[in-house]
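Take a look at the following structure, please.
The complex is shown incomplete by one protein chain, all other protein chains being positioned as in the whole.
First chain written, first letter: the chains are A and B, and each begins at residue 1.
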Amino acid sequence: MGFIHPYDRPNSYIGRTLPRSRAKRAVAGRGRYTDDITPPRTLHAAFVRSPYAHARILKIDVEAAKAAPGVKLVMTGAELAEMCTGPWIGTLTVFENMKAEPQYPMAVDRACWHGEPVVMIIAETRAQAEDAGELVMVDYEELPVVINKDTALNAGSPVIHANLGDNKAWENTLGSGDVDKAFAEADHVLEETFYFGRHTAVSLEPRIVLCEYDQGTERLTIHTSSQCPHMIETVFARTLGVPEHNVRIVAPDVGGSFGLKIHTFGDEVAATAAAIKLGRPVKFVADRLESFVSDIHARENRVKAKIGIMNDGTMIAAEIDDLSGAGAYSQYPRTSVFEANQILNITFGPYKHPNYRAKATVVYLNAVPTSQYRAVGHPIGISVGEHMMDWAADVTGLDPFEIRRKNVMEDDSYPRNIGSGIPIKDLSHQACLEKLHGLMEYDKLLAEQAELRENGIYRGIGVAGFIKGTAPSPVGYYGAGGARIAAQDATTVKLEPSGGIIVALGVTDQGQGVDTVMEQIAAAAIGCHMDQVRAISGDTDAIPYGGGTYASRATAIGGEATYQAALDLRREILHMAGILLQTDPENLDIVDGNVVDDGSTDARIPLSEIGRIGHFQLGELPNDYQPVLSHTRRYRLQDSPYIYTNGIHGAYVEVDVDTGWIKHLKHWVVEDCGRIINEQLADEQIRGGCVQGLGGALYEHCIYNDYGQLQNGTMADYVTPMMSEMPDIHVGHVQTPTSESELGAKGAGESGTGAAPGVMMNAVNNAIKPLTEGRVTEQPITPELVLKALRKI
Amino acid sequence: MKAPKFSYIRADSLDHALELLDKHGEDARILAGGQSLMPTLNMRLSQPEVLVDINRLNDLKGISLDGDTVVIGALTRHIDVMNSDIVAEHLPLIAEAMPHVAHVAIRNRGTIGGSIALSDPAAEMPACALALGATLIVQSSSGKREIPAEEFFHGLYETARAENELLVEIRYPSQKKDNVSVFMELARRHGDYAIAGVCAYGKVSGNMVEDMRLVYFASEDRPIIGENAVAALNGKAWCDETKDAVTSALENDLDPMANLHGSATMKMHLQKVLTGRVMDTAVTRAGGAS
Partner (left out) sequence: MSEEMVTVNMTVNGEPVTKTIPVRTHLVDFIRTELGFTGSHLGCEHGVCGACSVRVDGDVVRGCLMLAAQAEGADVMTIEGITDTGEIADLQDKFVERNALQCGFCTPGMLMTAAELLSHKSEMSRNDIREFMSGNYCRCTGYHAIVDAIESINNERLKG
């Protein structure tokens, strides 16, 4: 049936731009975030954190802190460890030979990064807790620090965790073909080394938990700014020994997440433990200073890349060697090595080179643990691959579009594998490339660029294609890998007595518009008006078990579950209507919330009547039919590890070649995220993602000194993209529905972040090319790097 | 991230404020616009015993013309300086600098006196005061002192103001008719503290440069006059040769501090680039050909 094709029937909401239900209250200042909820007698947590990157904790004196005004509890890491069922170990079976040190929620006898929580204070107010924190005396013995990934594996390097033998977390190699032979045959072999500065999510709403423990019912309720309520439920329950079914996690409005809020953090576990111990609500808000030293970091990488090119521009081989600097521990439960693995998976992913070899080495450092952050690994892999592609274009005298035309996988060539061995299908590199070429008026830009160069104005045009892994399946990393994180997701669609439809989602909404998208899918599938449908998400007491929102999966996975559940409900409604109307359900349809004769719009029985009878007047139905009117469907990918998407970015920048300043003039994206449910929401995901990627490309960098201390842990010093410097972003689409699902939606949330850094680096290098042999190969691209590439300093 | 405990006293008169400064000495901090002080309190980087709030001292607010002098009360908010016709007409350097000072919400609260008294090396207002040869009026219970800007800025957040003194007024000579001024800075993002910055103020006739003062900020521990650069500049026609001489001389003036936003080498390079640009602009503004 044609429920998913736009505009071909009433209630065809799929593909339409509709406003988000949550937006209206947010603009009135009446959003409800966790910090807006403060039950009576709530206490507040603050943490004493290690000022050292690596130190033994010799003695902790908490007496003065305990006596400070308002203080209700002072807890050390050792005391907290006794309340835990055991430490976390951030390994997964899918990562063969991976090593990780057990980690307790707070440091027990050793602090391993600057910012690791050491002592928790619970007091009547946050200010009082911080006052008391200043009275805690900790004797530290400083230990040797490992902060440079390049030397972390050298003989003689200090070893952070003696039990692991060395600082290596994991090593992996993959590929296909005969790379060495191909390099030997290539007309040109190009080699380059790239550096990427560690950065972090900086969600505007920081991490927060509000923990309540009812000692009577033994129920633990945690309101938290989370993307993955069920995962939090599982991890917190198991860590603190509370039965999982006694735990309720509520994620109300979430003020930005970007992957930060798929993780579990020791300070949050500590606050939960305090609530259990005290029997009073405990709130912990990571303030901005502690966010920088405790939120996961990401993307500290060095990548060596090598490609083999023929004179006609054909790439015949590619090799990368990634070195990732993880933090002091492997982040539980997702690990700190997945980012490296994604780099191996997707680098050069758009191209049909037959020979590929990729190696990743992940090392521990005395720094904040790293893990998944929006577009995991992709910004690095795409920057590297697309830089090499542009360089190859230069060497072979081809235009950047031309060399990509020559090397991308053809749109009619799927299914197939990419060099890393990953199976892909339903992609559209060629269509996207041509669409971008037109959208950015490329030839006109080239002419303008040439003209301005005559006047000493150096503008650069960048292009960067990509593939993006979205909506992971349970066969690889999740589930099969050992993590108790659902890669399936579920939706329950219910008909209420009023005729209203409740859509309870395992996936969650952090402002992307997931609730609205699911309402659109359900309304379209059932055949009712949007106003009749209400989505519920983020409350584990009210939703089916699901993985939540991560890895661009909400619409692709949760959307299909919603679609199928809504179709089930539709079938039952029609079945019941058939009984009531004594008609074959095959001859009925649902339009605008009314059961109608197929092909007609005249109401025969409204959903409100079905609801009323189905809930209250069951006597009107035959005895052999007990209406359910509540349908849950689960969905997972079956054969593919991911639903891959593709697209291409264009950027137009101006470089001040005397100062190194970059002005980003215009940005274009052509994206194939499969079936689009709500175009505006998809576009805004892409735009927001781009700017987040541009932040990493241009500004963002967690800078550590040699002692492992974070040097720029404030929003004044950690530079994020603001409105003045960011460009307008023009978005176009190619829609190739995924053949994995009926709905056909792929993920859209991360690819902007994935490709924007690469296109920026290419545009900058394109701008300075007439003046220098130098190229920028490091991010963030500071003016200093540009000046160095220009040989000006 | 909550401020530590402190006492708060709202001064209800200048005398009251000065009395409080006498009484509390180094334990007191003056709370003017608070746009730099409040973050340090929230971060517990600063733990004063007493905050002396001077925001109600309305006598310290306002912009007026006193003959050839523009008098700006220390408590005048940035926004009022930015919107002032007097400043636009008589202190175009400051008018040009003001949009670079942070963002609207900060300018609505922050004060020009606070910025000068704090003496952040990357801030715009100290540099402008020095470039224009302003006089800073500080007052204590024992009376007023006039301090030339050239003697006011001592180093990183250090000034000639004594602990018991309050900066009450800044007196700027109005821009002379045949003078030009140019303000330029480089910041990563609009409103950020600068990484490099130059104020130029002086006379240009045709291409001839006279009495030009070049003040550099953001690269040193305080705004400084590029004495050698100025010596190489004044009395010369502005041309490539002069530019080279001036930027070479600048190396003897500056000893840039590296920080998170750039190395000393880069900052020196940027100050040289800006030197060329401010002078190109100065000549253009004076009606000459750059």
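The definition used in the following text is that contacts are C-beta pairs under 8 Å (C-beta built on N, C-alpha and C of every residue); 3 or more make two chains touch, one makes a residue touch a chain.
Source: prediction; values computed, not measured.
Student: Can you list the shown chains that the omitted chain is in contact with?
Tutor: So, spelled out: the chain left out of view touches A, B.
Student: In the whole complex, not just what's shown, which of A:246, A:720 or A:739 touches the removed chain?
Tutor: Answering carefully, the residue with contact to the hidden chain is A:720.
Student: One chain is left out of this view; which of A:308, A:349, A:513 or A:614 touches it in the full complex?
Tutor: A:513
Student: Can you name the residues of chain A that touch the chain not displayed here?
Tutor: For chain A, the residues touching the absent chain are 19-20, 22-24, 26-33, 35-36, 38, 69, 125, 127, 201-206, 253-258, 285, 287-288, 510-513, 680-681, 684, 687-692, 714-716, 720, 722-724, 726, 728-729, 752.
Student: Extract the touching residues of chain B with respect to the undisplayed chain.
Tutor: Within chain B, the residues that touch the unshown chain are 1-8, 10, 31, 34-35, 38-39, 41-43, 49, 51, 53, 55, 79, 99, 102-106, 108-109, 189-191.
What we mean here is this: only the chains that are shown with their structure count from here on.
Student: Could you please specify the touching residues of chain B with respect to chain A in the complex?
Tutor: 1-5, 39, 43-44, 186, 188-192, 195, 260-263, 265-266, 269-270, 273
Student: Where on chain A does chain B make contact in their complex?
Tutor: Listed in rising order, the residues are 125-127, 130-131, 134, 287-290, 658-661, 699, 703, 711-712, 714, 716-717, 719, 721-722, 724-725, 782-784, 787, 792-793.
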